[in-house]
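What follows is one structure encoded as structure tokens, with my remarks underneath.
A single protein chain has been omitted from the complex, and every remaining protein chain is retained in its original position.
Chain IDs A and B follow the sequence of writing; residue 1 opens each chain.
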């Protein structure tokens, strides 16, 4: 049974980009387009979801991500409730379920869930009542599907197609839900030259099975690419355990102006944010002319509006 | 002088169910009915309170209760402000008053107040400006009137009348604002066979004066009842002081499948939540076919909408 799609292939929950058909991904990107354009023209409010209730249920603190979902729901005129829950207070599956069932009973229509445990969003989707939708806003190392969608949306706005595009994802692949969700989405959308680049301890075994190539040398990995997706290095967890030092990582994998100058002139630089200046990226590159980092944030609201509209149009 | 009712008998503040006339209680339940039905049909939004300001002023942390009041006000299209105040920072009556007067000056129309001190809601109602309403969301051991209303609403939806109904309230009666508010409401609504059941240290002296009978043996107390209202055991405060152990409480007073099977087949099980599985109730009973626990949560939003609509229709 497919947790994400109903019998007619419509989106019920968005948990992961893995297994999502290309037509659905494209529809989600298409649906984001008018939201992005209207906002650029100063029109941000759509009455589509008046009377719907969206609950931001965040077990992991992320003001930035929570705010984009809050704005997306608010601009669709839904009622939004923000709940920040200490993960420790709901450690047991039983209690997680009580929380879900209680909020469901208050007739919430959609839960946006962020949790440090991989699989948390699936757990909620398995137990959700019919007509209640789960939107994964990041679960452990597993998936962050709206980030992948907004990245694909941003790439498409600049490159117009995925066929023939070379994309490199650089950095800490092993711990990254963003990398995993991007690989599934970009592969499904038709991108065939997809590379992951990083030091051996940060590249998971078996990643090639997802249809990507692996490169440990940065400049070889970036050779001829059209798009670079840098990942945020979780600095605290890294040094000692996976990396000798941040300085060494920057020396070997940091994207600098000097390195950027040796690549294709029209190469685009992306990063899910927040950036670590001087670690995975130089500040001048982050705010330079080839960077799409700020545009990614902007597109993030439009893409999340698209996903909410798509899912809630399928409930009643 | 009646703090809750004006000269025409209309509701100004809701502080306690004590002394509320049957006709008013029934009107509040009647008014909740269309909200409950509309929400079940997927219609949750009513423009009734556009432009009104509801302040959730919580001196005691309760995300669950706060969320139901927030949703109730939002679905009535009121503007809602959530204020979580550390009780310690407003320990003195003087400062409580400053807080009230400041928020009143911002033209709040209704304050939903939760406070650990019994009488806090009365204090606010005594000092509120004309046209400013106080809604008690639980004050100390004193009262929790909307919980009593939603319990009555839930019972009425299933049993249709209160005359001839046998209702048992089980557990820690002495510390429970829910028990007290339920007794007043159910008595006023016409329930004559109302029993409280629990170990002697948890039954307050003089409770029989409220028109209830007392039983210390669980199965004798539940004999022939139509509705069981279990109370949440405040575990931390109990053991040692009032009870030998949680296991012993469960052995003597926990509602299990086995015990439930020996009661009237149509008996209904209620609990204000959140439940302590394996203490006052077995998990299988809580989610079993006779449990109304989830329905209580759902009805809680409709009943709170009804109370807000009733009170704010009396102000301008």
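We adopt the following convention: a contact is a pair of C-beta atoms (placed from the backbone, for glycine too) under 8 Å apart; a residue touches a chain by one contact, two chains touch by 3 or more.
The shown structure was predicted, so the numbers you read here are calculated from the model rather than taken from an experiment.
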* Omitted-chain contact residue, chosen from B:3, B:38 or B:81 -> B:81
* Of the listed residues B:2, B:102 or B:192, which contacts the missing chain in the full complex? -> B:102
* Asked: Which one touches the absent chain: A:86, A:129, A:219 or A:294?
  -> A:294
* **Residues from subunit A at the interface with the omitted partner, ascending** => 39, 42-45, 63-64, 67-68, 70-71, 74-75, 273-275, 277, 283, 294-295, 297-298, 300-301
* Which positions on subunit B touch the chain that was left off? -> 50-53, 79, 81, 83, 85, 94, 98, 101-107, 316
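Everything below uses one rule, namely that only the chains that are shown with their structure count from here on.
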* To do: Could you tell me the distance, in whole angstrom, between the mean C-alpha positions of subunit A and subunit B?
  => 42
